[in-house]
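Missing here is one protein chain; the remaining ones are kept as they sit in the complex.
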Amino acid sequence: MMISARNVFEGKIENVEVGAIMASVKIKIESPELITAIITTESVEKLNLKEGDTVSAIIKSTEIIVAKE
Amino acid sequence: MMISARNVFEGKIENVEVGAIMASVKIKIESPELITAIITTESVEKLNLKEGDTVSAIIKSTEIIVAKE
Amino acid sequence: MMISARNVFEGKIENVEVGAIMASVKIKIESPELITAIITTESVEKLNLKEGDTVSAIIKSTEIIVAKE
Amino acid sequence: MMISARNVFEGKIENVEVGAIMASVKIKIESPELITAIITTESVEKLNLKEGDTVSAIIKSTEIIVAKE
Amino acid sequence: MMISARNVFEGKIENVEVGAIMASVKIKIESPELITAIITTESVEKLNLKEGDTVSAIIKSTEIIVAKE
Partner (left out) sequence: MMISARNVFEGKIENVEVGAIMASVKIKIESPELITAIITTESVEKLNLKEGDTVSAIIKSTEIIVAKE
């Protein structure tokens, strides 16, 4: 299966914590990865983002889907 | 600044591509990372997720925020 | 009220399960629907998406809003 | 591959429209589906959501991932 | 119509900028508002969030739906 999501990172589950409705899954990614972020052109300009800049990618944990073979 | 988002990955921008409204930013993460995913308990059970499982974390690129010092 | 979200599907609630903070609501959609997905042009090209292709639309359950008259 | 996302709807692409960075993909779902929505317990109470209620599921098109075999 | 989304802010459009697929809409909210954020309990503990704390609510612009009467 090919998937439109640009970010698919393989890893091993380190921890699973389960609540009534929601659960937390911690996954250790095995190798450095290339992250694709789609942001506004306005932000690229305001932050003056360009090749070589050191930045952080911030991802809320509710946005992550987990897949298993 | 401390941030509630559990996933903050540092890296270097490899590429910026700009459209009229939206832009694509590719960031090379420098070291393996621990990803926290919040999913349903129903999914943990249906996929039988447990410590040690090899899984993928899937993240749509529109969900990623970029921060710069 | 008109809403910018392109996907509004009518149905009947089949099940509600309630936790301390979050709840799960299962809704039976009554008729086949047209789903609009906004993805990257890069993904359209990599997956070679075109009219007539059989595909799946994947939606994390935390992304869905419920409305009631 | 099993996926934690509770909503995976199969269909046929009716239309693809491509911009510089983002693209719109319209998918005709072939059969009625069960949608799982995770919302706050506070909302379940304020909207008094219960089995049998007629409701709408609202999904912003940027939240949808497309997969192809 | 009642909606499960806890954050509905009324305002006036100040600016609309249109691209091929995506558009930017800037809305001036007319009065201070109460924002409800659902985050992990882990984050509440790590940031030691409690009543009276000065904090920022961060929302990516792709996550916002616009409604009009």
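By written order: A, B, C, D and E. Residues from 1 in each chain.
Heads up, the rule we're going with is that a contact is a pair of C-beta atoms (placed from the backbone, for glycine too) under 8 Å apart; a residue touches a chain by one contact, two chains touch by 3 or more.
Since the model is a prediction, treat every value here as computed from it, not as a measurement.
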- Item | Chain not shown, touching residues in chain B | 1-5, 21-22, 38, 65-69
- Identify the residues of chain D touching the omitted chain, counting contacts across the whole complex. 24, 38-40, 42, 60-62
- Can you list, in ascending order, the chain E residues touching the missing chain? 3-16, 18-41, 43-44, 47, 49-69
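By definition in this document, only the chains that are shown with their structure count from here on.
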- Going by the stated contact rule, which chains contact chain B and chain D alike? A, C, E
- Query: For the interface formed by B-D, which of the candidate pairs B-C, C-D or B-E is equivalent, sharing more than half of the contact pairs by residue number?
  - Reply: B-E
- Query: Whole-Å distance, chain A centre to chain E centre, using C-alpha means?
  - Reply: 21
- So how far apart, in whole Å, are chain A and chain B when each is placed at the average of its C-alpha atoms? 1
- Query: Which residues does chain A have that touch at least 2 chains other than itself?
  - Reply: 2-6, 19-22, 24, 36, 38-40, 60-63, 65-69
